[in-house]
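Input: a single structure, listed below in structure tokens.
Selected chains only, in their assembly positions.
For reference, chains read A, B and C in written order, and residue numbers begin at 1 within each chain.
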Amino acid sequence: MKSRIAVAGLVGALGCAVWSGQADAQIAKNAAAKSPWGPADEIGTLNMMTDASRLDVLKQVASGKVYDLGVELFVGMPTCCAPFGDPTFQIFMTHTPAQDPSKELLSYSGDGVSMYTHTGTHIDTLNHFGLQGKIWNQVSAKDALGVRGWTKSGADKYPPIIARGVLIDVAKAKNVQHLPTSYAITVADLQDALKKQGTTLRPGDIVLTRTGVMTLWPDPDKYRLADQPGLSLEAAQWLVEGQKAMVLGADNFGVESFPSKDPANFVPVHSYLQAEQGVSLLEALWLEDLSKDQVYEFLFIASPLKMRGATASPLRPFAIPI
Amino acid sequence: MKSRIAVAGLVGALGCAVWSGQADAQIAKNAAAKSPWGPADEIGTLNMMTDASRLDVLKQVASGKVYDLGVELFVGMPTCCAPFGDPTFQIFMTHTPAQDPSKELLSYSGDGVSMYTHTGTHIDTLNHFGLQGKIWNQVSAKDALGVRGWTKSGADKYPPIIARGVLIDVAKAKNVQHLPTSYAITVADLQDALKKQGTTLRPGDIVLTRTGVMTLWPDPDKYRLADQPGLSLEAAQWLVEGQKAMVLGADNFGVESFPSKDPANFVPVHSYLQAEQGVSLLEALWLEDLSKDQVYEFLFIASPLKMRGATASPLRPFAIPI
Amino acid sequence: MKSRIAVAGLVGALGCAVWSGQADAQIAKNAAAKSPWGPADEIGTLNMMTDASRLDVLKQVASGKVYDLGVELFVGMPTCCAPFGDPTFQIFMTHTPAQDPSKELLSYSGDGVSMYTHTGTHIDTLNHFGLQGKIWNQVSAKDALGVRGWTKSGADKYPPIIARGVLIDVAKAKNVQHLPTSYAITVADLQDALKKQGTTLRPGDIVLTRTGVMTLWPDPDKYRLADQPGLSLEAAQWLVEGQKAMVLGADNFGVESFPSKDPANFVPVHSYLQAEQGVSLLEALWLEDLSKDQVYEFLFIASPLKMRGATASPLRPFAIPI
């Protein structure tokens, strides 16, 4: 492992020149890893973020123009996970004004919501997928899973995220509206797109991959998890072990390509990233405006809701060009 | 109105020297106002935010230290509004790993949530309280209220908020853990605290008032809406009409003092701010760390979830000193 | 109208001998009717039920054998109305025993549910579909619809239902597993099935029509509202105006055939029955066991949950042969 990271660091410095992909079976160890940040760590690579790293990227801001990376949440919106039994997004009124205004001075409106935590644009936390009964940092369900959620690695433990963000616009590099269904993005695809963009990755980056499927949003029959294009395991490995990305994100529902080719694991990239590498995922990002304006490097900001124990938090990230 | 604002601007420049409060009845017109930003406006004073204003405050950042202003969301947490019939915060598991890890490779966890939109730290949008059947910009329920929410002024219309924030630490200025129950903060209280802090307000500020009640969090019997201390109507007017604050926030549930003294209006400050002034509110903010470190001026960032039509959005703001 | 009912009564007495169907446009008046049971009536034809009618059928019970007419409710079950944005059935644990029993004496389990009220086997109340802004008995939404439901004709106003029930097994009469998709059952179909069964309808009956689609349960792709077979408007009219049925039920999601042929009304039988005739509907009934055992006449019992204002109540009816 050490030599691989050393090479990867070099590769990063050289602009992603070479990388020899590995077979899936070799990449994934299929066991939750110990955190290099110590036994108390619950957030994995987000530990790469420091006061210095935040100040560094904040100081690079070149304008006050904000790119909104979050989608709207509404009744009938596309859902990753209703097919798995998870609740759909619901909003409902609990207070409404009288229909006859003469009846009241105050016009009082209130509403409740219910949803799967993985709804709309969201971050997956490290307790979402473990391996063999353990999540990141070898925390076992037996020790840390209660009826209302995990005591470890939930969204409540997550810091606001302030870091350099990079867009890798694979769909644009390939000159397509969106990648074909189930297409698995390769390392070469990423390298090619980065080269065309003239973008260099740096350790600690939030790396956002654009497949173009958000052009199908919000048609729930077309924007769907089942056969979406996304990262291959090799590409994820290259970004994380090779380029030392801090967080991976995408404009699709699950970052990775679906369906999985591994009959024993329907989300091999999730389990590799979350349980083995301590990498959180950003999903269902709106990257269309960045793509249109060819903004590839930016201040990335997102702030998870501290829902105790949650395996995800809906959030609404934004980008400011640097 | 014009002359009052002009005076207020002067007052702001001079450090809040003089302000002649008005009787409540005079302050509140009890009718929704037209927006000075035009008939299409749905976000009121958030229009004060521009690329230039954002860049200006981003450029002032002096460190990468982050102050988290959001509270945790958990089952049993204090709730403003369960007494009004609104749902409590619920999180529940929809997927959990097998208890016997030998049964599975993947350890899959997922969860759903349900809540009142005004849960934990949140922003009130301008459709929360109207007057006489109309919300901000004279939009009527008849025209814009559907079964799943308003088509106007919902959280989906809100931008990410990036602005200069100011803490007015009234509890510290009065040297108390927290203000007494139902205490109504006066203009003089605000001026006194600002003077002690050496802080000057500027147009477009996010003004956060600290009552100290967050020291009672998360005891649901003590941290409660019913008799919380908060802003008086005069104080709210001074901040908004006088100092041109963009958004008002506080560490209590409803910004204003409860119960209302007005038998016809249980939230006179809400309706004044939201329906008459177009001012959004930030509630249940965690201001303890800012207070402890005496951080009174900062970059304030918050990003509402774009829940279509919602009268509020839970969010997790943070501050970075400037 | 009077003459038609008189004829219908005669027809009923004669064993369904003649009935001249009417064109749809003639059948439906497309306006909510006044109740013959007076201005305070909220339950329509359920007023036909009396102490005497109940005692009469109870006394006819010939065995203690119970036929369960309710389906199971579970995550992933077929849903009529998720395509209309309504919530799916959810059950989730709020208390679970410790995984290590040595940790506790008590093993405490608890759970919450959320669902559309029209979930599984249920009764539609008379406020579900109105016409031109008014429900049964000409009650207007303006007068009786609040944020949490109707003050009129909700499930809270419904009595337990104890009456003679009759199964009309149309699928069996036609010797098919289930009727074809979208098939609209005719008056002749009903008459033919009744004749084959040797069953006579009586005023006040709960009339349950079997289409056979419950043989597709619980496959959510096959047991679905969109194109289900069910009653035609003429058949509904014949049962209600002709035979004086008290309640209509079926083994499909919506009693009537879908899709509607009327572009202006996607549920013409619902609106005719609920708003014009005051007839409540029983949906998604499990009629397989009655069919198998050729039980056509029975004591029918169902007891709606008194959910205030609700447009439906899930319930679990049962039958005992008479």
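Definition applied: contacts are C-beta pairs under 8 Å (C-beta built on N, C-alpha and C of every residue); 3 or more make two chains touch, one makes a residue touch a chain.
Computed from a predicted model, the values in this text were never measured in an experiment.
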item: Given 3 placed chains, full-complex copy number; value: 4
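Heads up, the rule we're going with is that only the chains that are shown with their structure count from here on.
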item: For chain A placed onto chain C, the superposition rotation in degrees, Cα atoms, nearest 5; value: 180
item: Centre-of-Cα separation between chain C and chain A, whole angstrom; value: 46
item: Euclidean distance of C-alpha centroids - chain A vs chain B, Å; value: 29
item: Interface hub residues of chain A, defined as touching at least two other chains; value: 75, 85, 87, 93-96, 99-100, 114, 142, 147-148
item: Contacting residues of chain C [partner chain B, same complex]; value: 85, 90, 92-94, 99, 112, 114, 148
item: Residue ranges of chain A touching chain B (in the complex, touch as defined); value: 30, 50-56, 58-59, 61, 63-66, 68, 70-75, 81, 84-87, 91-102, 104-118, 120, 127-135, 140-142, 145, 147-150, 156, 159-160, 162, 264-267, 271, 275, 301-312, 314-318, 320
item: Touching residues on chain C, where the partner in the complex is chain A; value: 75-76, 82, 85, 87-88, 90, 93-96, 99-100, 114, 142, 147-148
